[in-house]
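The complex appears here without one of its protein chains, the remainder shown in place.
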C-alpha cells in the first residue's frame, strides 16, 4: 500500500532530523527565546523583506488560526472567509469557541475576491440594524486554498487594497504555502508580508515534524501576542525544536525546494490522469489533486494506494491524491504506470 | 405619523400596567422566587399541561436564546437553524460569543423541515473527518419565523420525531408565539411542551413591558438553569415584575386574546394590500406583513406611516408593516383607507 | 413582616410610575434611540460635565459589568478587583464566562487602594514569566462597595492617577451610587466622569423598576459599544422605558434626593443599634448596615423583620439591614423602637 491521501504521513525531512539529532543534548532556554528561534526569525524576516515583522512559531494550523483570530478581534467582530475555508468547516468550530463568527462567502473553487468583500462590507454598513449583526473585521484566505487553488499576485493585491480601504485585517493561512510559492504568478513571501497583516508559513504539511511560523506586520496584533499564544495552549516548552526546523527550512532555500519538488511530481500525476480522460474537480496547480473517479477506478486504485474521499457525485467520487516532501520518484512513477494501465 | 414598523413601539397592555401600579409598594423577595412568579409559573405549566416543566422568566429574546444554548450544549456542539434565523443573523453573534456555531440550513420562507435535519445529521455521521467538524446537537426554530410564517402541528411533530431519534435538543424561539397560537392548525402550548425540549413564550413583542417565559421539559437543561441565568446577566433583581406580567397574560386568556386581535387586524391589512394588487414577499398569516412596494408606493406610505425596510428587489422594496397589541381599529382603518386610495 | 433585607423589594418611585403610565401609548423607536433616551443622556452628560461621554442604558448590574468588561479587554487581560467585589463573588463567574480572569486584591472593608494596584502591576512587570500570567488591564471598584463603604474623592484621585500612569482602565460599578453621592467627601458624578474611563449609575437598587446608566469617557470603549450590548443580550427592545426612568431621576434632582433620604434613615438605624451596644461589622455610611447580632437578637428581630444573613462569627452573626427609596419613616421608627426595646 502506497499512501497518497495526505502530506503529513511521514516524519520529517532528513535535513531537519539531522539538526534535531545534532543538537539534542544542547541546553537552551524554553518558550521560543533561544538562539535557534532567533536565527529562524531573522531568516524569515529577511525572506519577507520585513525587518519589523514579528515571527512566532506554533505547533499546528488550527492553533495558529485560533490564536491569531483571538488576538486580533474585539468580541463583536467576525471573520470573512470562503464557505469552504478550513476555519469554516474543518476546525470543529474553533473560531466560534473563541467567540467569533465566521462570515462565509460563496466560493466555487475555494477562493474569494475583492468584489465580494467590498459588497459584504457595503451591505453591513447600509443595514439599518447593523449593530444587530456581526461586524466584519478580518478577511481570512488560504494560500493555497483547501482545494489546491492559488491566489495570483494581482488577486491578492486587490483583496489587500479593499481590506486597507475598509479597515479589515487580512490574514492568510499558509498551511501549504510552500506549494503556492512554487507556482507561477503567485505572491512571494515578501508580497505576503507587504499585503497581509498576518500570515503563516506552514511546516507540518511541508516536511517538518510539526510547526507553523506566524508572521505579523500589524502593530495591534503584534502587541502582547505571546500572552495569547500561552493562553491558547501554544507556548511550546522546548521552543527551539520549532526554531531549528524553520532555521533549516530557510537555509539554502530548502523550503522552496521542497515546494518545487512536490509540485513537479503533482504535475506529472495530473498529466497522467488527464491523459486517461480523468477530469479534475478543482483546478489545482499545487500538490493536491482531485480526480473524479468512477466506481471501477476507485476500486482499481484502492488495491494499492491510499487516497482521500472528498465527495460523491452520483456514481462518481471526487478523491484526493497528494504528493509530499517524502513522495519518491519511484512511487510516483509506479502510480503513473498504474494510471496508464487503467 | 402612525408607526407600523414593529410590535414593540408602545408600553404595555393596560391590564399589565394596572397590576404593576397596584402592587408597586408591596415587598417581595428578589430574583424570581416571589409569589407572583410562582403563580405565573403554575398558570403556564397548566396551559402547557406540563406539571413537571420548569419555567423561568427572562427580560429579552436574545438573552433567552443565548442562555438556553449556553446551558444546553457542550463546547463542541452546534445548533442547526434556518439561514434566516434570528440567532443566525440578528443577534450580533451572541451564540458564537457563547462558543457555539450556528449551523445554517437553506430556507426560502424562514422554516426548516425534518428532512433537512435528518440529512445534515447523516452527512455528519458519515463524514470521515466528523470530529473535525461541529457536532449538530440542537435544532432551533422560531414559531412564528422571522418572516411571519408558521409551523403546522404535523410539521413540528415531524421535526420533533427526527430530533428524538437523533438525540438532538429541540428549541423553539417564541418571541412572537402569541400570533402563531392565533393561527389555524398550529401547535398549541401543550404541543410545544410535548414536542420541544425547551421553548419560550414571548412577552416583549406581545404587550408586556418586557419579558419572555422559558419553558423547559428536558431534565439536563433544567438542572442548574438559574446559575446560567445569573451568569449571563439575566437574573432580574425585581423578578416579580416578570411574574406579574405573565400572571396577567395567563389570567382570563389575555395572552391568546392579544394574539387573535393582532392577527385579525393584520388579515384586514393583508386583504387591503392584495386587493390593490400588492403582493406579499412572504406568506405570513401572523402580525407581520411583507408587501412589495414600488418607489411611488414607498413614498406614498412614508408620508404618514413608519414601516421597516427589509430588502431591495431592483426598483421594488420589500417592507414590513406590523400590527401590535396597541394597534387601534382606527389606525388600521386609516391605513386601509390609504391603501385603497392608492 | 417588614422587610429590610435589600433595596430592591418594591416596584418603583411614584415619579417613575407616573411617567411610564403617562407615556404608555406613545409610539417610539426601539433599542434606545428614542427621544426619552436622548433626553436622559443629555441630562446625565450635563450632570457629569462630560459633553463627549457616551451614555447607554442597560437592564441590570451583572449585565452592565460583563458588557463593559467584554467590550474593553483583549483576551489575555484581566481585571483587578477587591476579593469581595461583586464580579469576584456574586455574579456566577460572569466575567470568566467572557474569558477574563478577575485578579483579586486583599481587602478588609471592600475597598482597594492605589498602592495595591501599583504593587500588583510592578510585580507583573518584573515577573520573568509575565507572559504566562494574566495581564492586569483594568481596575474595578464599587462605589459604594458591597460592604457599604465609600471611596473619598482623594482616594479615587489616587487610584485614577495610578491607572493613567500604568495604562489601566478604571471602571466603577455604581449599583448603589446614589447612596455614595449622598455621603460627605465622596466624588460627585463629574468627578467620576473625570477620573474613570467608564462607570455606571445604578437605578435598580435606587428606585427604578430596573436599569443602569453606563457612562463611557474612554474612546476605545465607546467605539462599537452598542454591538456588544446587543451581543450580550442587553439591547432592550422598548428602550424608552430605560430612558424615561433616568430622565425622571435627573429631573429636579430626584436621584440625589432618594440617596439622601435612604442615607438619612440608615443613619438613624445605625445610631439606634450602636446605642444598644450592637457593633457594626463594616463601617458603612450608606444605606446598608451590617450589625453583629447574637442568637437571641437574631431571633428577636426575625419575629417582625426580614434581614439578610451575611456570615457567622462563632455564635454571633453578621446580618444586613438596608433602607431603600421605599422605606417609610413609620417603618424605620418601628424598627428603631424595637431596637430600643431589646
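Per-chain residue numbering starts at 1, and chain names A, B and C are given in the order in which the chains are listed.
Note that contacts are C-beta pairs under 8 Å (C-beta built on N, C-alpha and C of every residue); 3 or more make two chains touch, one makes a residue touch a chain.
Source: prediction; values computed, not measured.
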- Which of A:110, A:136 or A:234 contacts the chain that the document leaves out: A:234
- Note on the structure: Filtering A:59, A:102 or A:339 for touch with the omitted chain leaves A:59
- Message: Of the residues C:37, C:55 or C:97, I need the one that contacts the missing chain.
- Response: C:97
- Per the definition of touch given earlier, which of A:11, A:35, A:154 or A:253 contacts the omitted chain? A:11
- Message: Going by the contact rule already stated, which one of C:29, C:134 or C:306 would touch the omitted chain in the full complex?
- Response: C:134
- Task: Since one chain isn't shown, list which residues of subunit C touch it in the complete complex.
- Result: 75-76, 78, 89-93, 96-102, 128-129, 131-134, 308-309
- Task: Could I get the residues of subunit A that touch the absent chain, sorted low to high?
- Result: 2-3, 6, 8-12, 14, 17, 20-21, 23-30, 59-63, 66-67, 91-94, 97, 204-205, 209-210, 227-228, 230-238, 241, 306, 326
- Item | On subunit B, residues whose C-beta touches the chain left out of the figure | 70-71, 74-76, 98-99, 131-132, 135, 224, 226-228, 230-231, 235
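Heads up, the rule we're going with is that only the chains that are shown with their structure count from here on.
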- Viewed as a graph of touching chains, is the assembly arranged as a line, ring, star, complete set, or other? complete
- Whose Cα centre is nearest the centre of all Cα atoms in view? B
- Message: I'd like to verify one number: the distance from the centre of subunit A to the centre of subunit C, where each centre is the average of its C-alpha atoms, in whole angstrom.
- Response: 49
- Query: Which whole number of Å gives the spacing of the CA centres of subunit B and subunit C?
  - Reply: 33
- Two or more other chains are touched by the subunit A residues 75-76, 98-99, 131-132
